[in-house]
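Yeah, one chain of the complex is gone here, protein chain that is, but the others are all in their spots.
Let's look at subunit A:
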Amino acid sequence: MSDLTTEQAIPVRIPTPLRGLTGNKDLVSVRGSTIGELLEDLQTQFPGIGERLFDQTGALRRFVAIYVNGEDIRFLQDQKTPVCSEDEVSIVPAVAGG
């Protein structure tokens, strides 16, 4: 933890469909100061996860939802949403409920 302001380790919850790529771990630790940076580090640590989360245009897939402390990032600042080590970040399949 050389630089606490930009390089914090943040726990991210991994949904069942992605656990095959994280060694079956449901919680992983990634670094970054925004959601976008976290997702980049996630792809570096776990190759293959990127193409599951993003479509060919580089946008988050229609059925992928990301939450910070239970709040949908679309209601925050999308991938620019800032995060710190106290935050709880979750990747959740959007197809549920109703």
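Going forward, a residue touches a chain if its C-beta (ideal position, glycine included) is under 8 Å from a C-beta of that chain, and two chains touch if they have at least 3 such contacts; residues count from 1.
The working rule: contacts and distances are computed from a predicted model.
Asks: As a check of understanding, state which of "Putative dGTPase", "Threonine synthase", "Na(+)/H(+) antiporter subunit C" or "ABC-2 type transport system permease protein" is the UniProt name of the chain not shown.
Replies: "Threonine synthase"
Asks: Among A:Val12, A:Leu39 or A:Val64, which residue is in touch with the absent chain?
Replies: Within the whole complex, the residue contacting the unshown chain is A:Val64.
Asks: Pick out the residues on subunit A that sit against the missing chain.
Replies: 13, 15-18, 20, 26, 52, 55, 61-65, 67, 70, 72, 74-75, 90, 92-98
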